[in-house]
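Single-structure report; data block below.
A single protein chain has been removed from this complex, and every other one stays in its place.
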Amino acid sequence: MKTIKIGLIGTGYIGRCHAIAYAQAPTLFPLKGKLQLEYLAEINQELAEQKAQEFGFARATDDWRKLVADPDIDVVDICTPNFLHKEIALEAIKHGKHVYSEKPLALTAADAKEMVEAVKKAGVKTLVGFNYIKNPTTQLARQIIQNGEIGEVVHFYGTHNEDYLASPNTPVDWHCYKAKAGLGTLGDLAAHIVSMAHYLVGEEIVSVVGDMQTVITERPNPHNLAEKVKVENEDQATAIVRFANGVMGTIESSRIACGRKMGLTYVVTGTKGSLSYTQERMAELKLYLHDDDKSRQGFKTILVGPEHPDYAAFCVSAGHGIGFNDQKAVEIRDLINGIAADDRMFPDFEEGYKISRVLEAIAKSAEEKRWVEVEEV
Amino acid sequence: MKTIKIGLIGTGYIGRCHAIAYAQAPTLFPLKGKLQLEYLAEINQELAEQKAQEFGFARATDDWRKLVADPDIDVVDICTPNFLHKEIALEAIKHGKHVYSEKPLALTAADAKEMVEAVKKAGVKTLVGFNYIKNPTTQLARQIIQNGEIGEVVHFYGTHNEDYLASPNTPVDWHCYKAKAGLGTLGDLAAHIVSMAHYLVGEEIVSVVGDMQTVITERPNPHNLAEKVKVENEDQATAIVRFANGVMGTIESSRIACGRKMGLTYVVTGTKGSLSYTQERMAELKLYLHDDDKSRQGFKTILVGPEHPDYAAFCVSAGHGIGFNDQKAVEIRDLINGIAADDRMFPDFEEGYKISRVLEAIAKSAEEKRWVEVEEV
Amino acid sequence: MKTIKIGLIGTGYIGRCHAIAYAQAPTLFPLKGKLQLEYLAEINQELAEQKAQEFGFARATDDWRKLVADPDIDVVDICTPNFLHKEIALEAIKHGKHVYSEKPLALTAADAKEMVEAVKKAGVKTLVGFNYIKNPTTQLARQIIQNGEIGEVVHFYGTHNEDYLASPNTPVDWHCYKAKAGLGTLGDLAAHIVSMAHYLVGEEIVSVVGDMQTVITERPNPHNLAEKVKVENEDQATAIVRFANGVMGTIESSRIACGRKMGLTYVVTGTKGSLSYTQERMAELKLYLHDDDKSRQGFKTILVGPEHPDYAAFCVSAGHGIGFNDQKAVEIRDLINGIAADDRMFPDFEEGYKISRVLEAIAKSAEEKRWVEVEEV
Partner (left out) sequence: MKTIKIGLIGTGYIGRCHAIAYAQAPTLFPLKGKLQLEYLAEINQELAEQKAQEFGFARATDDWRKLVADPDIDVVDICTPNFLHKEIALEAIKHGKHVYSEKPLALTAADAKEMVEAVKKAGVKTLVGFNYIKNPTTQLARQIIQNGEIGEVVHFYGTHNEDYLASPNTPVDWHCYKAKAGLGTLGDLAAHIVSMAHYLVGEEIVSVVGDMQTVITERPNPHNLAEKVKVENEDQATAIVRFANGVMGTIESSRIACGRKMGLTYVVTGTKGSLSYTQERMAELKLYLHDDDKSRQGFKTILVGPEHPDYAAFCVSAGHGIGFNDQKAVEIRDLINGIAADDRMFPDFEEGYKISRVLEAIAKSAEEKRWVEVEEV
């Protein structure tokens, strides 16, 4: 069995998630390749070594360029701050590495496009960390839609709302700067719900009209709370969208949505039924079928179980629950299997680029107060 | 105590709701006027008399013109099909009657405007049947917002989705014709959620960008199911809106939203908290306060009770529940008290006209694929 | 059509509920008799007259004995404090009146038995106000069970929990005295869930083992808060029960159950499915069918609608909601129709007596720390 050697760059919140998933994936799944945690890069050698030990990586470095150039690395896993994704990915691709990058792929669609082109030229494989579509419950949703159980999709409503910047007293951080984060809630959160929209509807978003707003226009300087610093990107955004097949949809996102801790939700309406979901109850899906006897109609709460995709890897009984990191473990399974078996991985950089375009089209639409075709971006 | 004599025109679904509310209102509330069910009009004398007896009205007629001209009538209550609202209201106003009309006020904003002008000239009082804002639970929501408990409102999300036309096999009916209904789901359902948006945010919607779609473009002819008839208005519509104070909002409406039986919902987000509600659970309101200790944050489910507006009229204990007709009884209370005490009633024709304009602006925006200022309409 | 003349005794909380229901019932239902609100008794003439006017009764008296003896009264409706039920009912029966009594029928099973015997001798009709079984949603539950949709019933779990005495600072009131209330939470609340158990399972409870506790043993004297007064009956009670057909069940009741405002709930489990309900969401029923495809199993939330029993009287559309008073209106319909058509009404005094026996058996079991057969009582 082929060994797949991982080089991880960045060990903050999301890097640690990757590490947890790497740790459990081989026990959870019969992987097609042997996963080897080979190399880890952080901003200084001490931190790199500490994290390498914590996460079980063999070697450590304070120089990501050494890691991406290392001949003993198969996959470069990018968990750095967003603004570094592009530079690292391009360098890794240059060295012929497969790249597994966290979302958003890049700060702009133009950057993402450049990355996609480099990938095509190099012929490497890519995967982007839109982990929510790996949740067994959401895989079930897609299966139900593809089976035609709710008929033809006629509407998609999706949100990704959180409240991590709801308080005006929360100091400014990297999310709030264009140079560090690019878009605001669109780039950070809406990326996930656009990814979800594509995944569930099975069609791309092709035109949008959006609105957005920076509600809290300035925030305390974290180094001097008395001083106020300008927030450079949007706190909340909404878009009406059309998919390639003409289906209508609505996308909403906010990072100041008081009360929403993990407010990724969707309602998919079809001609014969509908589905409703919230990530805050990630192990349940509500299904309504209009052809049920009129006196017995209603949303049925399905608890995800071993009859559904990928759940059996976690537990043999329904309703026992899956957690955030379990999604990431499925993603790691897809990574290892994709590379080992030389299959296409999804969502790849191409898909990451498409999502970036949609987000940028929404921002453009909001600025220009008009409908925008995604292909304009 | 002044006697208020009611003349009811139309006894279908909504006319019957009025009758139920008239029956219970005097027992529920200490009314400022004595309610008298005086006259009832239907399309033929036999039906009129039968309904008069059923609903407890003293006299019956097959000619609504006789009713609106009758000197012994104080209030003309219009529960006819929508396309007749305008003609009857204008005639009633001409005779100096107060008018209580079901929504939508008229088929077009222009018609509604004409009605408002007639009212101003005649100096009569008006009330429009946007009953959902009379629900004690929703009154509580407004109270919480006005108290500033959730801070400044930063976002409004509202839907009114139902599935009464979800099946393509459901024959065409009056809802589907422009001449009978005017707009489709916008006029029938979205009217309620626009009314709710104004009521809760406390500001008017001033600009909109919308999209809409007739998903099921033709339906069986009810008189010959094999034949297909064209549907003339929209099945689903969405609008991004801005309120006068700059607050963002989203309005969604569908009459083909599989699974939604009474899908009037709202989420009002403020700088310090948020509220969430669905009419399908009309006796509960979810309230989140961001200033709660971080480890004890969460949406609290408040069951409406006697501490809240108007509930005590129905029951002395919280959580015992209120129903659809109870909202209408509150509306009747407002009608009788408004007329008896010579107070302004709300929502009146002026408000009904404002709602019509918003709906028409959404439709215009969808047709012209651009942002529309409500005052353009 | 026969006229049914009502004499109402008592106009507190529950008397007012009856009045609201009397007001709306004739508009809601095509009654078999003509309802006439004839006579009303209260503790003094002034209050009696005020309430008569408020509730629409023709005559008023401060002497209930005059009312029950009045030849122009068909039905005596008893809404007095519980300890008066027996005396008034016996006197009414003696005068050949039909009796509509609020629950509990009497303070003891022995008293209830005496009342049943008087009824049998006099041949009058009776109805007891266990209104929760009149809710269309609960009627639907019974229908589903009787249809065999959930197979054979194998377990019943029911609660009636509230928190009206949860605070130790709440002064003592009539509920806390044996002479005024008889049992504590058993008589006040558990009576409803025993009624529900009989109604849904379709079998009587025949043996019980129970436990009960007065948690807050003394409370402030309402007239002198510094002084403490002894609480004479139980705050919470639980019983394991067996129905006549051997089915197991559990009954729980508390008047100090913090957070429960209307905590009447049931879960009925069958060999092929189950039902779950809470009165706090009285318009929805959750139904699970085990024969559903394993990957599509789950509880379906059915919103009560016009396809279900009695709902169409209130509204033509599902999900629009019913309230507490609507149940009482169904009860009034049963009263008028039962008397007009000379049909048996349910639940009658016989059923009220059976419920009293079960409650008393539970109390006896708790005191004697042993299983008790209901027929021992």
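Order as written gives the chain letters A, B and C; numbering starts at 1 within each chain.
As a convention for this text, contacts are C-beta pairs under 8 Å (C-beta built on N, C-alpha and C of every residue); 3 or more make two chains touch, one makes a residue touch a chain.
In this text the structure is predicted, and so the values were computed from the model without any measurement.
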Fill in: Identified contact with the non-displayed chain, of B:Phe83, B:Tyr177, B:Phe299 or B:Phe346
B:Phe299
Fill in: Hidden-chain contact residue, picked from the options C:Gly12, C:Pro81, C:Gly96 or C:Gly259
C:Gly259
Response to the item:
Contact with the hidden chain, among C:Leu84, C:Val154, C:Val206 or C:Ala312, goes to C:Val154
Worksheet entry | Chain not shown: contacting residue from C:Lys32, C:Lys178 or C:Lys272 | C:Lys272
Response to the item:
Touching the unshown chain, chain B contributes residues 140, 287, 294-303, 305, 307-308, 318
Worksheet item: Considering the entire assembly, which residues of chain C contact the chain that has been omitted?
Response: 150, 154-155, 157, 163, 166-168, 209-211, 213, 215-216, 236, 238-240, 242, 246, 248, 250, 252, 254, 256-259, 269-274, 276, 288, 290, 297-299, 369-371
Practice prompt. Spell out the interface residues on chain A facing the chain that's missing from view.
Written response: 13, 16-17, 19-20, 22-24, 26-28, 30, 54-56, 162, 164, 260-263, 279-284, 303, 305, 314-326
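Keep in mind that, in the parts below, only the chains that are shown with their structure count from here on.
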Response to the item:
Given that chain A and chain C share one sequence, their CA atoms superpose after a rotation (degrees, nearest 5) of 180
Fill in: Classification of the chain B:chain C interface as same or different, half of numbers criterion
same
Response to the item:
chain A to chain B, mean C-alpha position gap in Å, rounds to 41
Discussion item. Could you work out how far the Cα centre of chain A sits from that of chain C, in whole Å?
Written reply: 54
Response to the item:
Flagged in chain A as touching 2+ other chains are 297-299
